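Once you've had a glance at the structure underneath, I'll fire off some questions.
A single protein chain has been omitted; all remaining protein chains appear in their positions.
Moving on, here comes subunit A:
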Amino acid sequence: MTGVRIAGTGHTHFGQFPERTGRDLFAEASAGAIEEAGVDRESVEALFYGNFMGELAEDQGHQAPLMAEMAGIRVPATRFESACASSGVAVREAVKDIRNGESDAILVGGAERMTNLGTAGATKALSIAADELFEIRAGMSFPGAYALMAQAYFAEYGGFREDLAHIAVKNHENALENDHAQYQRAITVEDVLEAPPVAEPLGLYDACPITDGASAMVLVSDEFADREGIDAPVSITGTGQGSDRMALADREYLARTPAASAAASAAYADAGIGPEDVELAEVHDCFTIAEVLAIESLGFFEPGEGIGAAHAGETTCDGTIPINLSGGLKAKGHPVGATGTSQIIELAKLLSGEHVNSDAVADARVGLAHNAGGTVASTTVHILEATQ
């Protein structure tokens, strides 16, 4: 079985661009990825593309062939939809496709246009990742769902809003020098605690912003990289995916995310490593509590121990396991369909020394990316290793 290498990456700025279409965003990101990879467009054999709310935001379904056009490639093109994990699953399928010999070079990425919907429209669009009959009809919003998990966590393990605030502060700090982040602005614990409530106990600064953006990368087989002389120092060595019951109420745990644990177990086994080998991670912190649930499910911290990790400095840039050195979804932004690929791009740059925060992890060789859909009814986990 061939290895899978990251040959080139491309990224738009993440932010508010209500006038820019999804197709324009993806055109920019995909051009960047193909240019950086240095491959001929004719060598790209497929497009695997992630998008969640295109029908609601742009009246545009069936986006994959459109995005292949925008990327200037005539190849089989498929859209993947798993809510906020849409491009995470696209990456996973691309990795499998290259490994099984179906393709040697694949363009994979995602895009989301969100800010043109406004806050109410985006809140509605995001909510449909939950169970329509039993959750949306009860008034559960996306922040509300994570608030339910936060309150359940507090009830089961303890913890305080201040612990969550330290996560937001850390991720904003990490984004200060990240030029494509939505927020390059420091915040304080007081800012988080005093922000208007969205869904208690979560406030405005516990939540990621509404974001427009796109990300893309070219994945290639080891043989292709060697044959074409492509400089691709980072490999995807592990992939895993997990699912859980759709409605929060139907799950065994309200304060744990077993879908992430399942995805991590599979990815660790695939890469032949364990959580103790991971030196940095990009995790899906759509809300501050989500980062806590992630780092516990991934095996970095025991259940109940993750909430204090940012406050204690264990997950900060100089901690034992830096989490979200890119700024995470919280500060970098969360254009839903683009997020999974973006996390992997940030991680690859961190491992190859090309990231503005690479100095924080100068000797690191192993990183993990965790991309969660909805209230973690879907999760992908990927392991990246610096192999060159």
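Throughout what follows, a residue touches a chain if its C-beta (ideal position, glycine included) is under 8 Å from a C-beta of that chain, and two chains touch if they have at least 3 such contacts; residues count from 1.
The rule is short, and it goes like this: contacts and distances are computed from a predicted model.
Colleague: So which of "Amino acid permease", "Formylmethanofuran dehydrogenase subunit B", "ChsH2 C-terminal OB-fold domain-containing protein" or "Methanol:corrinoid methyltransferase" is the UniProt name of the chain that got left out?
Modeller: The chain we cannot see is, by its UniProt record, "ChsH2 C-terminal OB-fold domain-containing protein".
Colleague: Among A:141, A:184 or A:358, choose the residue that contacts the chain missing from this document, as touch is defined above.
Modeller: That would be A:141, which touches the missing chain.
Colleague: Quick one: say which of A:7, A:91, A:217 or A:248 touches the chain that got left out.
Modeller: A:248
Colleague: Out of A:197, A:272 or A:353, which residue would touch the omitted chain in the full complex?
Modeller: Here the residue in touch with the unshown chain is A:197.
Colleague: For subunit A, which residues touch the unseen chain?
Modeller: Touching the missing chain: residues 119-121, 123-124, 127, 133-141, 143-144, 147-152, 155, 196-202, 245, 247-250, 254.
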